[in-house]
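Here the complex is missing a single protein chain, while all its other protein chains stay put.
== subunit A ==
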Amino acid sequence: MAAPPLPPPDPQFVLRGAQSAVHALHFCEGAQGQGRPLLLSGSLRGLVHIWSLQTRRVVATLDGHGGQCVTWLQTLPQGPQLLSQGRDLKLCVWDLAEGRNAIVDSVLLESMGFCRGSVLAGGLQRWMLAVPGRGSDEVQILEMPSKTSVCSLKPEAQARPGMPMCLQLWQADSSPRPLLLAGYEDGSVALWDVSSRKVCSRVACHTEPVMGLDFDSQEARGVSGSAEKTLAVWSLDEQQALQVRGTHVLTNPGIADIKIRPDRRILATAGWDHCVRVFHWRTMKPLAVLAFHSATVHCVAFAADGLLATGSGDQRISVWSLYPCT
């Protein structure tokens, strides 16, 4: 207590050169054991940059979204395949193996919203993709790579949750049934049982649209951020009922993205107030406020080794190493 607090940390390094606002970030573990992972970033101008964290330079630039903002990036475990979602209503599947960067497939989306997709890949050749669907409040589940629409999750008529804003597919260890967490425009978070196409539970966490959520499936506990000033922490009990466990008030409203570090010890939020906030995941104790960016922070991403990358409207990507993983 007596010691003065540590001065605010500095980024480990900063990546410049995206040349437009960064809207999506994703760490791609170097597939063939190349040492340090690659960092993928998606920009407002529709480009996907692949950064080497070793040389801190762009390795490759992918242009597949016709100048429209790239909102979501995700790699698949089997083979170096990349999914990129753009506001041109296309979801592209890229093959990055052996230095290739070609679109191998693409899915046409039917929603103009900002909702990012989600993937559930169990290491098999087949994987499940959740994207916003045709109706404004629908979520569409596709089986990939065959692109067959499995179902469309449509809330009951009287619920009126508005558009889905963020999605997360996951699967409990104990059961094979895929589950989907969706944050809606009215500030509620709903848990869908995909196979039965039913809402298991729905809880109102916020009064503004849910902008981002992340879920810790081991502790059955998740966190969501919205356009308002609070973070909500909720948990899932054995009856698969969501329950708000607590809220945490921030200084400024607006959370664009929220991620829990893979080792489940800290979490980071991307704030509209240009700040990235780091919390202790178990206690939600605030640990740091990273005030580096000079524009809205759009996305945060954690690497498996604990590295944190943040992308902002100031066209910079900053990389931080905080509270090393053990």
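We adopt the following convention: a residue touches a chain if its C-beta (ideal position, glycine included) is under 8 Å from a C-beta of that chain, and two chains touch if they have at least 3 such contacts; residues count from 1.
By our rule, contacts and distances are computed from a predicted model.
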**Fill in**
According to its UniProt record, the missing chain among "Phox homologous domain", "Cell division control protein", "Peripherin-2" or "Telomere length regulation protein TEL2 homolog" is "Telomere length regulation protein TEL2 homolog"
**Request:** Check the options A:Phe114, A:Trp170 or A:Tyr323 and report the residue that touches the missing chain.
**Result:** A:Tyr323
**Request:** Quick one: say which of A:Leu153, A:Val189 or A:Cys275 touches the chain that got left out.
**Result:** A:Cys275
**Fill in**
Where subunit A meets the left-out chain, the residues are 4-10, 218-221, 233, 235, 237, 245-246, 248, 251-252, 264-266, 273-275, 277, 280, 282-289, 291-294, 323, 326
